[in-house]
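For reference, the structure is listed below as structure tokens.
Missing here: one protein chain of the complex. Every other protein chain is in place.
Moving on, here comes chain A:
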């Protein structure tokens, strides 16, 4: 399960205000945040900051799919950034996908990937780390997970962080994002499912994204899944510690 372990680097781009590279579940995304900066006159909002998200795919130029991902990310990040603290400014988040997993079972097309959803958690997580690196004030952090429901002869099983192959044979695919206060911030589901299955997926995602605060020994439970909430915290703790080392 080594490939499932998340990895992150913070503040490694010199020119951007904040940056992060994040790898998880086969995807690697480089994120850069600039802000608050001056905003174009026609986009300016008198009472809040404009959040602009740019997603660039691993190959080719962005198309309608990237616009959709951008609008999802934009409305999500607006909720966690304290946009009212920076009226008439722009906070720009640029996300470049560098690695995306290939499905060796099909002849892949570059331009139109099979589905938009699996990459969404990695994009959200990268954007969050880059925002933290840029020291943009946030109301909460966000944790996201992708789940696939696979039907196995009547019984349906939920797979967290499914592979490209598992996504292809799955019956439905769900992306959930929770704030650090355990509220549902984003949910995108596609495929065929019942509300009961959705409930189960929701509960699994909640367990995944919002682990009980007391369980420090979460790694000891033998779960192969990464605890992204604690991962974000420990990554930043390490970064802060190394930045303050000279004292």
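Going forward, a contact is a pair of C-beta atoms (placed from the backbone, for glycine too) under 8 Å apart; a residue touches a chain by one contact, two chains touch by 3 or more; residues count from 1.
Assume contacts and distances are computed from a predicted model.
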item: Name of the absent chain as recorded in UniProt (options "Ribosomal RNA-processing protein 43", "Autophagy-related protein 13 N-terminal domain-containing protein", "Postreplication repair E3 ubiquitin-protein ligase RAD18" or "COP9 signalosome complex subunit 1"); value: "Ribosomal RNA-processing protein 43"
item: Candidates A:61, A:155 or A:195 - the one touching the absent chain; value: A:195
item: Options A:9, A:65 or A:88, residue touching the unrepresented chain; value: A:65
item: Absent-chain interface as seen on chain A, which is shown; value: 64-65, 67-68, 70-72, 75-76, 78-79, 84, 105-107, 109, 112, 114-116, 139-140, 168-169, 173, 179, 181, 183-195, 198-199, 202
